[in-house]
Structure formats: C-alpha cells, structure tokens
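Yeah, one chain of the complex is gone here, protein chain that is, but the others are all in their spots.
By letter and in written order, the chains are A and B; residue numbering begins at 1 in each of them.
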Amino acid sequence: MFRLEARPQSSNFWVIVTPLLAVIATMIAGGFLFATLGKDPLISMRMIFWDPLFGDFAFYYRGQLLTKAGPLILIAIGLSIGFKAGIWNIGAEGQYMIGAVCGAGIGLAMYPVEAWYVFPLMVIAGGLGGWAWAMIPAVLRNRFGTNEILVSLMLVYVAQHVLSSASLGLLKNPEGMGFPGSRNLSQYPSAANLELIPGTGMHWGVVAAFFAVIAAYVLMQKHLIGFNIRLTGQSPRAATFAGVIPKRVVAFCLGTSGALAGLAGLFEVAGPAGQVSIDFASGYGFTAIIVAFLGRLNPFGILLAGLLLALTYVGGSLAQQDGLPAAAIQAFQGMLLFFLLAFDVLSNYRLKRVKRAPIQKGAA
Amino acid sequence: MDFSAINPVTLIASLIVASTPILLAALGELVVEKAGVLNLGVEGMMITGAIFGFAISVTVANPSLAPGLQPWLDPWMSPWMAPWLGMIGAAIGGAFMAFLFGLLTQYFLSNQVATGLALTLFGLGLSALLGQGYVGLKPPSFPKLDIPALTEIPYIGPMLLNHDYMVYVSLLLVLAVWYFLKFTRGGLVLRAVGENHDAAHAIGYNVTRIRLMAILFGGACAGLGGAYLSLVRVPQWTEGMTAGAGWIALALVVFASWKPWRLILGAYLFGGVTILQLNFQAVGVTIPAAYLSMAPYVVTILVLVIMSGDRSSAPASLGRVFHASH
Partner (left out) sequence: MTELLRIDGLTKAYPGVVANDDVSFVIQEGEVHALLGENGAGKSTLVKMIYGLVRPDSGSMTLSGTAYHPTEPKAARASGVAMVFQHFSLFDALTVAENITLGMENAPHRRELSEQIRSVSNAYKLPLDPNRIIGDLSVGERQRVEIIRCLLQHPKLLIMDEPTSVLTPQEVDILFETLHKLSDEGTAILYISHKLEEIRTLCDHATILRHGKVVDNCVPAEKTARKLAEMMVGEALHVPAKKNLHPGEVILEVANLNVKSKNPFGTSLKDINLVVRSGEVVGIGGVAGNGQDELLLALSGETPTRRDMVQVSGVDVGDLNPNERRELGLLTAPEERLGHAAAPDMSLTENAMLTGNVRQKLSNGGFLRWASARGFARAIVQQFDVRTPGIGNSARSLSGGNLQKFVIGREVLQNPRVLVVNQPTWGVDAAAAAAIRQALMNLAEEGAAVVIVSQDLDELLEVSDRLAILNEGHLTHPEETAELSMDDIGLMMGGIESGSEATHVSA
C-alpha cells in the first residue's frame, strides 16, 4: 500500500525526469495501440522516431522537422508565459488563423508591388491580428470577469468561419478559376517566407521561434515582468501585495501569446502553406499546449518538446504511408500529455510505502 | 427571402432536439462542479460517447458487421435494442474517459485545467481512430414517443410530445439531479465537498471518493450527450463532430449559475440560436452563411459576459486540488 506525501518543495530531479518517463510510457502504450491496429509496434516506432532523423530519406524529413517545430515552439512559448500566471489561453489555434488572414491580407492587398517592406508589414499585421484576437478574452476577463478559457476557445470556431469566408470571398484568388483559396504567396517573391538555407526547413518563422525561446528565458528569469507573472501564478494575493496589477498581467499574457500565435500563422501562410485556404488550420494551436506542458513551461524545455512533437508529425505522416491512420498520431500525442500529468505527481509528492498495521484501514 | 418558410412548430421541435446533447453534457458537468471539480474535458468525453454509441448501435443493428458477435445477437431483439445499447455503451465510454480524469486529478493530484485539456485532445484523437470504419454508415433510428392521442394535439403535440425517448430521459435526469442536490443527504454531502473540502474531510467524508463518483456521473452524461449527436441529431459519424458542443456545455453551467432548472432554459436558448441560424441560411437571409454559423459561439461568449458578474453561486472549492496531508 502506498501513500502520497507532500514534498517540502518540488524536486528538481523529478521535474526533469518526468517528461522522459512520460515519453517512454507513451511509446509503450502507443505500441499497444498500434499493435491492436494490426501494426508491428517496433516498426511503427522506428518509422516515427528514427526514420525521419536517420532513415533513407532523412535528408528530406530533417528539413520538415524544423518547419513543423517552428510554429509549435513559437505558439508554445507564448502559451507558457500565460500558463505560468494561471491564465489559460487555449484559443491559440484561432489566433493563429487570424494572424494568417491579417498578414496574408496585407500581402495580397499590395500584390503585385515588389518591395523590401512588403514582408515586414505582413509580419506586423500577422502579429497584430493574433494579438487583437487574444485581447478579446483579455478585455472580457478584465472588464466582466468572463472565463478566458471558454472565450478563447469559442473564438477558435469563430476564427475558423472567418478563415473560410476569407478564402471563399475577400481573399479569394481572382485568377483561381473559382476554386476556393487565395493566391499562392510563396510565388509572390516580396511576400514569400522561403527557406533561408535550402534543405534545412529553416524559414523566418523558425528564426523567430529560436529568438522567442531566448527572449522568454530573459523575460521570465531576469526581468521584473516575468517575476510578476510567475508570482501571479503562484499566489495571486502575494502578487497584489507586491504591487502587481492583475489586469495588466492578464492583458500582457494573453496579448503576447496571441501575437506569437498570429506570427506563427503568418509565417506558415507565407511559407509552407502558401495560401489562405479553408483547411489551413492544422491543429498547431492545440498541439502547442502539449508542447508547453511537456517542456515544463520552460523555454528551453519547450524547444526540445517542440522538436519531439514535430518528429511525431513528420514520422506520423511517414507511418501514414504505411497505413497507420492519422488519428493514431493524434491519440498518441494526447496520451503523451496524460502520462506527463500522471507522472508529474512525483515532482511534488513523494511516494511512501505504508505498513499495513491492524489499526490502519484504507488509504489516508 | 421568405420567413414564412420557417414553421414555428418544427422550429421548436428541432430546437429541442438540437439542445438535448448540450443539456445532457452540461447536466453532468454541473454535478461535477458542484462537487468542486472543474473538468474541461467535456468535449473529449462527448466525442468518445459519440463514437462508442454509434459503433455499438450500428454493430448491434447490423450483425453482419461483426460476425463474431452474431451468436449473441438475437435478430428479433436487435433492432429494438440497438439504440439503447448504444446509449448505455456511450455512457460507459464517457465514464471511462472521466475515470482517467478522476484518476489523474484525484489520486495523482494533477492540475484540473491541464488534465481536462488533455482529456479533450486525447478524446478527439481516440474517437477519430475508433471511428475509422464507421464513416458513412447510418445508425438505426431511435424510438420515438408516438401516442396518437398526444401527437395529434394541435401545436403542442408535434412540438413537445412526439420526440425520441432520450429527450424525455434528459428532462427526467434534470429533475432527478435537482431533487438529489436539493433534498437528499447525498446531495448535501456532495455540495459540502464542493464548498469546503477541508471541512468535509475534517468531519469525516471521503472527499476523493465522492468527487470520483461525481466525475464518473459527469462522464456518463457527456457520453450520452455525444451519442445523442451521432445517433439522433445528425445522425451519422464524422470526425470531430461535436464541434465545440462540450465547451458550450461548460459555458452553460456558468449561465445556469449551477442551478439544474436553468440549464434547460440555457440549453434551449443555445438550441434556438443554432436552429434559427440554420433556418436563416436555408431561406437565404442576406447575411453571409459564415457569420450565421458563428452565431452559437458568439452567443456563448455574450452569455458568458452577461452571467460572469455574479460568481457568488459558484462552489467555493471549484478547481482546487485536495490532498489530505495530515
């Protein structure tokens, strides 16, 4: 019989070890899952985790890795800042879409002007679009006390309709022969977000993601704003005692995460995706939640977690060619978060063996 | 455009059908929140229920789909039992997902917000996986209340008295939950646990066990709501078919100020908005379809804005982690 005993302070050892344990446990459970689908678990695992990095076509898939990791990391960094403060933006998917629509909108409005300022303007518009979309739950929470979780999530569905109406109407390619979707931005040189070093998958979005990792580290560890954010998450009353104004924290956290998600959307629409289309959104905004938790809300952890989840995307599509359903990867990612949360108990509590004495009946 | 094409009787009848899934899911969540637990995984539990209910009902109705099961399926009983077995299976599926949530939050003491999100992400993936072979199939039709004397009552009959049985089951469940919370000792204990878990523990109630029961009930209700979508409302299986219904159910609990009767009002309001916008689209109102489709979500936000001023009726321990340290 075991019993949980609160640790006087959370264990640094377990904080680092639990994500690794969670990955291993997910691989085992995922193996069983794949086996029930009639796939050899070892082959599937190799296909997902090994082949994209070291397999025969790794030169191609390695590039994909950064392309997928870029938006995941960029969004997750923003989310982690809010999560630290206990502010739950789970509508990054919507901010991502709106960022893409706004940024692409500016680019398409300027078409076919070729100038150095086109892309920077698109970046600004993308960031502002995501920021504005995220400020809706922020303002409603500050003004009326509405729950930001529900509002930000509802706005994902609204954004999805904005996106589809844009790709069917306002931003539709006039030369597209009636097909839905905008012009292809990757064929508009001033607006295209192309690979910076061919074959690496490195585009401006990935650069922005790396930059965000470092900036988030400095903000959270070295700056008063980050300290106030952490304090708010730890203990809201202690934060007001320290002079923090909670509403500003809400606005900052939601705004920042929205802006980063908007940027991710813009870099995606101007690069890998190329155009605004109905099926542009691919779930990065939700997967980024897993990335943020798996990375322990720590910027460098998020960097690694983003790469790992990107690997499951890339490897997953590889395994899909072998007949593994796409949904299996989605379930796999969900499982990862479950296991992480389950193992997390070890960082804050100690498992203790309890002797069965006659007077002890049931667990404490 | 021609508004006369919108028939108020069918409008109300379809409104009731449209609101039943969120009513069921919200009712379960209300009990969970009354016990002091915030389960944000309603969407995940609903969609799991949707696929469980769908798969079971379709399989029972068409034994040829599962040759292994044929010996157990009485060909005469199957068409009658299929929808009900589907519902029961959906409740079990939802409760199973809820059990994962309960295990993590009550025994492994994980953060309830994060765990709820995980449940939703996992549920969406799992259901998509399980639903692979069921896309495009048609479920057996659900039995309806069809007593000629009642159905023929003008207006009232077709509006209220000619629905499938699950509509009435959901209303009875609301009644039962209301009675349980207000008049029984079990309900009092449940509310006490949600109000102040430390005090409940101090006078000797098993907080963890009571909460786990509530969570399981919530999961079962969400599962029923999901199955109602895939078996009655739509009725077919598509990936991600809940489309935010679980989240709307969560908002509904806030709207109802944690009072069961007000859930019905709220659910019918949301159902009304959904049906109206569909009707508007059908008769060709000049508002673009995309904006009309946004309506239920925008209304949810508006309702949250209006209702969030008063948090005083929320259970005081809502969302807090309980650990009996001493």
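The working rule: a residue touches a chain if its C-beta (ideal position, glycine included) is under 8 Å from a C-beta of that chain, and two chains touch if they have at least 3 such contacts.
None of the values given here were measured: they were computed from a predicted structure.
The chain we do not see here touches A, B in the full complex. Interface note for the absent chain: among A:Ile225, A:Ile278 or A:Ala326, the touching residue is A:Ile225. If you put the hidden chain back, the residue from B:Pro67, B:Gly136, B:Pro154 or B:Gly204 that touches it is B:Gly204.
With the whole complex as reference, residues 185, 188-189, 191-192, 195-196, 198-200, 202-205, 312, 316, 326 of chain B touch the missing chain. Listed for chain A, the residues touching the missing chain in the whole complex are 5, 8-10, 222-225, 227, 230-231, 234-235, 237-243, 245, 350, 357, 359-362, 364.
The rule is short, and it goes like this: only the chains that are shown with their structure count from here on.
Between the CA-based centres of chain A and chain B the separation comes to 28 Å, rounded to the whole angstrom. Residues 4-6, 33, 37, 88, 90, 140, 144-147, 149-151, 153-158, 161-162, 164-165, 168-169, 286, 289-290, 293, 325-335, 337-338, 341-342, 344-345, 348-349, 364 of chain A touch chain B in their complex. Note for the complex: chain B touches chain A at residues 40, 100, 103-104, 108-111, 113-115, 117-119, 121-126, 128-129, 131-132, 239, 243-244, 247-248, 250-251, 254, 288, 290-291, 293-294, 297-298, 300-301, 304-305, 308-309, 311, 323-325.
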